[in-house]
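A single protein chain has been omitted from the complex, and every remaining protein chain is retained in its original position.
Read from first to last, the chains carry the letters A, B and C; within each, the first residue is number 1.
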Amino acid sequence: MDKIISLIILGVMVGGIYSLIALGFVFIYKSSKILNLAHGQFLMFFAYVTYTLISQAHLPFVAAVIIVLVLSALVGVFVERFTIRPLMGQSILATIIMTFALGFIVEGIVILISKGYYASLPAFLPTGMWKLGAINISHQYLAILVLTLLLFAACMWFYQGSRAGLAMRAVAEDHITTASTGISVAQTFRLSWVIACLLAVISGLLLSSLYDVHIDLAGYGIAKGLPVILLGGLESMGGALVGGLIVGLAEMFGAGYIDPLVGGGFREVVPFILMVLILMVKPYGIFGLVKIERV
Amino acid sequence: MAMIPGDFSQSYERDIAIFRTKTQWVVMVIGLAIMLTFPLFMSNYWLSLFNFIFVTVIAVLGLHLVTGLCGQISLGQSALMCVGAYTVGVLSVKFGISVWACLPLAGLVTGLIGMIFGAPALRVKEFYLAMSTLAAQFIIVWVVSHLEEWTGGQLGMYVPPATIGGFSSASPSNLFYIGFILTIVMIAVAKNIQRTRVGRAFIAIRDNDIAAEVMGINLFRYKLLAFFIGCFFAGIAGWMWAMYLQNINPSQFTLKESLWMLGMVIVGGMGSTTGAVMGAVFVRGLDMIADYASAWAGTVFPTIGEQAFTAFSLIIFGLVIVIFLIYEPRGLYHRWELFKASYRLHPYAY
Amino acid sequence: MKNRIKLVGLVLVCLLVLPLLLACAKAPSATPAATEKVITVGYLNDLSGAISCCGIADQVGLKNYLQYIQDEKRIPGVKFDVVSWDDRYDVSRVAAGYRYLLDKGVNLIVTMAVHQSETMRPMAVADKMLILGYNTSELNIADPIWCFTQQPLTENANASFFNWVTQNWDYQKTGRKPVVAEINWDNSMGKAGAKGAEAYCKSLPDKLDWKGTIVVPPGTMDFSQPALQLNQWGCDYVFSTMVNGPTTNLMKEKNARGYKFQVCTGGWGFVCFKQSKDVGGKDIDGLYWISAEGWHTDGTAGLKLADTICRRYNSASDIEKLGYLENICYNFGLVFGMEVEFLVKGAISAGLDPTNSEVLRGQATKMKIDPQGLYPPMTWSNAKGSGVDKLRMYQIKLVNGVPEPALITDWFDVTKYKK
Partner (left out) sequence: MLNVNNIEVMFHGSILVLSGVSLQVADKQMVALLGANGAGKTTTLKAIAGMLHVEDGKVTHGSIEFDGRRIEKLTVEEIARLGIALAMEGRPILEHLNAEENLLVGSYIKREGANIKKDLDMVYGYFPRLKDLRKNTGGYLSGGEQQMLVVGRCLMMHPKLMLLDEPSLGLSPLLMREVFDIVDRIHREEGTAFLIVEQNAMLALAFTEYGYVMENGKVVLDGVSEKLRANEDVREFYLGLSEVGNKKSYREVKHYKRRKRWL
């Protein structure tokens, strides 16, 4: 019983982290139908830059974070202007491969900065835990979960309740129609990339408070982010949250109960098996937008 | 396809012909003949690079049929190559079947497994389909690495080279001939699939699958067929990969490779066989050039450190792809057509 | 517009043709001075990926040592050159790297992980290229041998760790068997380690309470569930066959949750003190260095030499920042350098051409190595000789900021426990 409860708690906590990663993907997908394969690299890049500012420039943590947030906004503007906008109107797949290639560049820059070394950010979240018998709840995970939920709430409000959010949803539907109502497509795109980069900073920092920062963080971002958003539905923030929790729980139970039977590593494939099963029943994810097809 | 002004295709056969003029035939034959002489003067380094490119070209052709022609995005091509490679490994090592006989078997087994992962295609569309094939990437590699009794698991397995008499594929020059012939055959097959009824059905499905269904194309059958053919190619590529390395290991077949194969189809130009080949050669060549360029850059800026090599190679590679896509998002083949057209019409503008 | 299309088209054609042109050009061959022979050492390892903390220090050590030989004129008339390839811990890049190194005209290749030398082995056999690896598998050192190893088989290393546990566990006082488990990456290294550990522990059911192996995919960041599992098993000792990065994540998790088991890494699971210190502070659980018979018989001397060479060739800030001295892999790099030195010296003293890979391989299989007072005379383990089966173990501790090894288990013959 303890094991089950512990696994559930871990699943929720880890799932929260996955949702956090997935949020960045969903944000870009919602506003531009682009699967940003460079998101993992952005996470890693901003975490590294923060680390470098703290360890090399000896800046206080808060100052470093503020600088990185400003930097990330600039990166967002730059990326949108020079890589995404020229491809507007072209095949979406070309844009996705573009983000993939962009990820390579970012990875190269990170290697130039880091010289391949691991980085470990100072702990900025509360440490310690509550013990309830054999079950313990780490404050750090809890803090991340709470921050994730707040971030989700903010993003959902932004999308549903704000004018810029409405513009983003409109742009996602149809560029030309939206432009003809006076909404600037380019500006909306820029805004969504800036926000996605800010999200990458926040989730990168939260992740690096738990784990060492290194090159693997990028691959981790992709490998965990993709199944989550596909389970939840590419366009849905709520879906990303629920998808993250499902993946987190499935992984924990897969690792806890199935791994000993099959010789390990099952945790990695559980979300994918689940994903295929769910996609068979709901082809557009759990909360994804159903494509309206009229012939 | 632009032709010389005043020269029109007067029959349907001529219009869909691969080589429409005698010059094309001659250029083609001379080009192939020159390539066949490569092993006579090239070092093993270049030959094995070509062998690697052959592997890639075959796999990318398969992906071209699934994604470029039929419009079903697949992110599992590399894992399906893994199936092909392990089919050869297991059949030849555990069951003593001749490596040559394994060539079609690798294709068939991979095709069948590909169909399993392609089956969701009937219901699932677009990126969601990409993800069910992404699942294939993870599940296949996991299964292969856990069938330890057969595959040796993560420790990998050695595959015997293909031999006939004294001819063994273990040497890069011999493998070059095998790979060369295999690639030409596969290009011809891909090109001809595109020109037949099946190919036209694939294109109809890609452009609008509901409309295609209404026209009487059996969606399920054709989508599965697309996956079968595409994965058959991946299986052949897997065979070639096993011959190329002779040591196969589940971690050789990564998601990154699968994504790059899709990248090659895009860079080459969606929906064109020539484009797929061009994309594979371009990306592989670029990867290699980036390595050399970054080695040079490393000697120019030695202060940057030991990692300058990797960093520059990644940055150069990524940058060229990004710049290329900005200037030609429709791919190499499109640019090639424009180039040919403007060359033919020279000196007239239109 | 038309001109631009033409221009871009021409450039593209040129790009496509470039490889062909390069092919026709002669491979760049180093032109040595008339009296000097240049030995080009290929170095293929991870310099930026998951095990970069090892690969970088290792490479620096190798380069420093070869420079040291040159500066000290220990082998007159021979210059060394190192060409590196970063495989980013990605097996699919190994073959390309092998080709690249070959093209650069290397005389032998130094590499690290077992999957690297395994992938290269068939090509190396065909090309007659000598490969010096750090650890190995039994498949890898099957005849014909072209891959040589510096360290024990991974499975043996893990077995010798548990051997140490049985020797040091106080059965009387605790009144029970030690509870042990392994945590590994789901790759060749991890699987081999698990195999050895399991075989050993199961052969001693009355001495060890073996719980099993937890396998995590390479690249895993999150160790919450594995740590929980290890805690629920009630482990006393956990051996991690992962490199330092993931291990530090596991330790972070363990410390944050106050779990009690002790994490130890060693053997060829590298000892990157710098990062461990960053994460664990003083609570580094245990870093063990397991070496094969014939190598590192006196670890202290090796570390002292490393100290001298490192300070001579690296700036103080680099040593501090990158922590070479606190990284045992730096020492391993020196040993690779020594191996190269021994091979080349042997070849020259036998009057053979040291730039010939086959000659070097011949030396490797049969030569007595001149120890220069550092290491006692020994033979290259003829792959299946005692070298990979007979191990001893040190525990590394920081004394005044300098890592000091202390011998904790003397020679232990793993073959005794094999059926």
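A few remarks follow.
Heads up, the rule we're going with is that a residue touches a chain if its C-beta (ideal position, glycine included) is under 8 Å from a C-beta of that chain, and two chains touch if they have at least 3 such contacts.
Every value quoted in this text rests on a predicted model; they were computed, and no experiment measured them.
Partners of the chain left out, restricted to shown chains and counted across the full complex, are A. Between the chain not shown and the residues A:L93, A:V185 or A:I229, the one that touches is A:V185.
Not every partner is drawn; the one left out touches chain A at residues 89, 163, 166-167, 169-170, 173-174, 176-185, 235, 289, 292, 294.
The criterion applied here is as follows: only the chains that are shown with their structure count from here on.
Interchain contacts join each chain to each other chain, per the touch definition above. The distance from the centre of chain B to the centre of chain C, with each centre set as the mean of the Cα atoms, comes to 35 Å.
A straight line joining the Cα centres of chain A and chain B is 31 Å long. In chain B, the residues that reach two or more other chains under the touch definition are 145, 306-307, 310-311.
Counting partner chains per residue, chain A has residues 111, 115-116, 223, 263, 265, 268 touching two or more of them. Of all residues in chain A, only 2-3, 6-7, 10, 13-14, 17, 111, 115-118, 120, 127, 129, 134, 136, 138, 140-141, 207, 210-212, 214-217, 219-220, 223, 251-252, 255-256, 259-260, 263-265, 267-268 touch chain C in the complex they form.
The touching residues of chain B, when paired with chain A in their complex, are 67, 73, 120, 123-128, 131-132, 134-135, 138-139, 142, 145-146, 148, 208, 210-211, 214, 255, 259-260, 262-263, 266-267, 270, 304-308, 310-315, 317-319, 321-322, 325-326, 329-331.
Note for the complex: chain B touches chain C at residues 38, 42-46, 48-49, 52, 145, 152-156, 158, 170-172, 244-247, 249, 251-254, 256-257, 278, 281-282, 285-289, 291-292, 306-307, 309-311, 327-328, 332, 335-336, 338-339, 342-343, 349.
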